[in-house]
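Excluded from the complex is one protein chain; the other protein chains are retained at their positions.
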Amino acid sequence: MSRYSAICHIIDQIRLTRDIFHLVLNAPDIARAARPGQFCMLATAHGKGLDPLLRRPLSIHDVGPSGRLEFLYRVVGRGTDLLAQKGPGDIVCVLGPLGQGFRLGTSSSSILVGGGLGTAPLLFLARGLEPRDITIILGGRDAQEIVRLDSFEKVAEKVLVTTEDGSLGIKGLVTSALERLDISPSSHIQHPPAIFACGPWPMMKAVCNWAAIRGLAVQVSLETQMACGTGICLGCATRSSGQDRYLHVCKDGPVFFATDIDWG
Amino acid sequence: MSRYSAICHIIDQIRLTRDIFHLVLNAPDIARAARPGQFCMLATAHGKGLDPLLRRPLSIHDVGPSGRLEFLYRVVGRGTDLLAQKGPGDIVCVLGPLGQGFRLGTSSSSILVGGGLGTAPLLFLARGLEPRDITIILGGRDAQEIVRLDSFEKVAEKVLVTTEDGSLGIKGLVTSALERLDISPSSHIQHPPAIFACGPWPMMKAVCNWAAIRGLAVQVSLETQMACGTGICLGCATRSSGQDRYLHVCKDGPVFFATDIDWG
Amino acid sequence: MPAFERKDTHAMTRPEVDLAGIKLKNPVLLASGTCGYGQEINDLLDLELLGGLVVKGISLIERPGNPPPRIHETPCGLLNAIGLENVGLERFLSEKLPWLEKIDTAVIVNILGDSVEEYTQIAQRLNGVPGIEGIEVNISCPNVKAGGIAFGADPALAAEVTRRIKMVTSLPVIVKLSPNVTDITVIAKAVEEAGADALSLINTLLGMAIDIKNKRPALANVFGGLSGPAIKPIALRMVWQVARAVEIPVIGIGGISTPSDAIEFFMAGASAIQIGTATLVNPGSAAEVVTGIASFMDKEGIDDIRQIRII
Partner (left out) sequence: MPAFERKDTHAMTRPEVDLAGIKLKNPVLLASGTCGYGQEINDLLDLELLGGLVVKGISLIERPGNPPPRIHETPCGLLNAIGLENVGLERFLSEKLPWLEKIDTAVIVNILGDSVEEYTQIAQRLNGVPGIEGIEVNISCPNVKAGGIAFGADPALAAEVTRRIKMVTSLPVIVKLSPNVTDITVIAKAVEEAGADALSLINTLLGMAIDIKNKRPALANVFGGLSGPAIKPIALRMVWQVARAVEIPVIGIGGISTPSDAIEFFMAGASAIQIGTATLVNPGSAAEVVTGIASFMDKEGIDDIRQIRII
């Protein structure tokens, strides 16, 4: 596990919707070391400004040849807003790759479920999976929230889209798409698919419930507040399903088996 | 005296030397109200960053038709560094015009002396002077520090340059140029020139000494630390020549008659 | 002027509050020392949009203040050692108050002294003067007679000042607490018991900076008061603690520059708030906070800001 503290140039920053951005950096060391599900901490303040103080965690969306490191993020507050103001040639300080990524395993098929910007890590994950019978479910509030659909279609056998307002794909939540996959709760599944989920807490909980009924293991990628992202501050605690112990999302995760987590 | 709090677009930002920048904003209200010697407070943090907290004071370098408001500044620290990173189309929050400018008077001739970036307010001053027998002395460490010479030459009958290393103009300090003007100490001057000075404290002191010997009044533009620039915090105190009283540079100045100041 | 031309600001200045008997258009005030005597800032910030202002601390005799440098910027903060420069009580009354009287906003006078007697004398003189809605007692000053210990650091001294001032005035008395203490609730309770009508907190935190180029403290006074966004977490904690320790209203102060900062203080238990350093940075801050509070209340569907207090 190699981690780097790098000063990276922005190759490209594309505004995909009003508040969703696709950031492409040049970060050869990090890109080479990165595994699906890992994340980076990005400094967002400009120049020598000290505010916002902390770096912001973003999942690695993709890595490419010649050191491309990609992120997909939504502007939700001051840090992401400042990041979005930068453009090609500007510099971003990045720490990564961090944390434990997805366990890729050897399941004969995989179902990847992303809600909102929880779709970000799924592209890099899909690229890494083998054998390649991959279904990706992308959920959002509306069509605007479903971004980079063409890229996802290139890496998966099947891509299902759900939107809450029905403006694209299936109207409903990601679970509506899961139901359609026709993996019956009663059936004894011979080659159980691997399930991966990333998105808002209630969405992941719903996916876990759906999977639990079917006896399927789920890996989830969690978000918490983070200060360091490197395992030294112990700030990113989340309750483990085992009694009185906390897991630390930045070093024990961000990816966990759902059964290790206390879903509250 | 009208003051405005304006959100201004950058029309242009030109890097004149390694660390000296010429900033042109669109600020019609401020430009219209501005008088030579006044200054503005510019917010330098990007986006919603809160650091650096305080705005930075910069003298008005020039105003132009259709609301152009110009500044000439040197990058010396975090605030000016952040300002220099902005470009055309970016936004700067500006408060101005602030303070008491130069008293233009009716002297038949004027001598304007600027050291370093103290030259900034002299262009706008020279434009405002009438009648127009104007000598401008621009002093710097080296040729690099003498900026916008052509603009100064357009607004003055005579422009003298001094550099400490002799790389441009007269080798020496601005006082070397003053000596050459041949205004003899002993002579009873019938039409005393108005003297204006802006620059480092020792330079202004030297100009004042030169002028005092000749019985000439000098107006100086002072710098102090400022928090508000609007007269409410009382932070910008400078000792007055009268006993136990402080003057406030942002509202009583920044331009003062040299005799009102305690030169320490 | 004809009625249809009158500035109808009511909708813009909600929500009215009653603060220890002082009627305020809204719970947003300007903090002492950051709005001069009002007139200096009115062209950039319409004072009539605000609940009121607390004028620069007034002493019995005019004070010249500290030598420069008096201010220094720190990360998200400001150090100041103005040294309580002010025009003194009499010039305040004759030169500054007449202008303020014409403005339709509450005027609270911040007072300071080196001795209990000085505080009492000022309070007595202000009693009954038209155009003054309340007194805010700055107890962060060192008590010269008690060997320089600040009134605000000693519960007995703080209570004594409060009691004596209450005896000589019928104006609402707000006591402004210093944060440089081990347990601010002890001082708060002492002052409440002594009769204070409300509490303002916090004043600045004692800090310093060093000018490493010139190898000397950045402020001529060595120490200064730290204000601005940097201190907001400390101020909020103290407001939370004090609001749970006393019955009288608490005015929250410290690093407030946006509507959401203000709402944090109301949730912590403040009945009103003051904006200080933010006005220095952006004169329009207080007006933006007023507007922001009103739209927050609309969104939440509440008509009394105190309803959002966390219990």
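Order of writing sets the labels: A, B and C. Residues in every chain begin at 1.
Keep in mind that, in the parts below, a contact is a pair of C-beta atoms (placed from the backbone, for glycine too) under 8 Å apart; a residue touches a chain by one contact, two chains touch by 3 or more.
All values reported here derive from a predicted model rather than from experimental measurement.
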item	value
Visible chains in contact with the missing one	A, B, C
From C:I22, C:I41, C:V54 or C:L79, residue that would touch the chain that is not displayed	C:L79
Omitted-chain contact residue, chosen from A:L54, A:L104 or A:A217	A:L54
Missing-chain contacts mapped onto chain B	50-51
On chain C, residues whose C-beta touches the chain left out of the figure	74-77, 79, 153, 180-183, 205-210, 212, 215-217, 222-224, 226, 228-234, 236-237, 240, 255, 260, 263-264, 267-268, 308, 310
Chain A residues that touch the omitted chain in the full complex	2-3, 5, 43, 50-55, 93, 95, 224-228, 230-239, 244-246, 251
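Going forward, only the chains that are shown with their structure count from here on.
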item	value
Chain whose averaged C-alpha position falls nearest the assembly-wide average	C
Greatest separation from chain C - chain, by CA centre	A
Centroid spacing, where centroids are CA-atom means, of chain A and chain B in whole angstrom	53
CA centroid of chain B to CA centroid of chain C, Å	36
Chain C residues counted as touching two or more neighbouring chains	75-76, 229
Junction residues of chain B - those touching two or more other chains	50-52
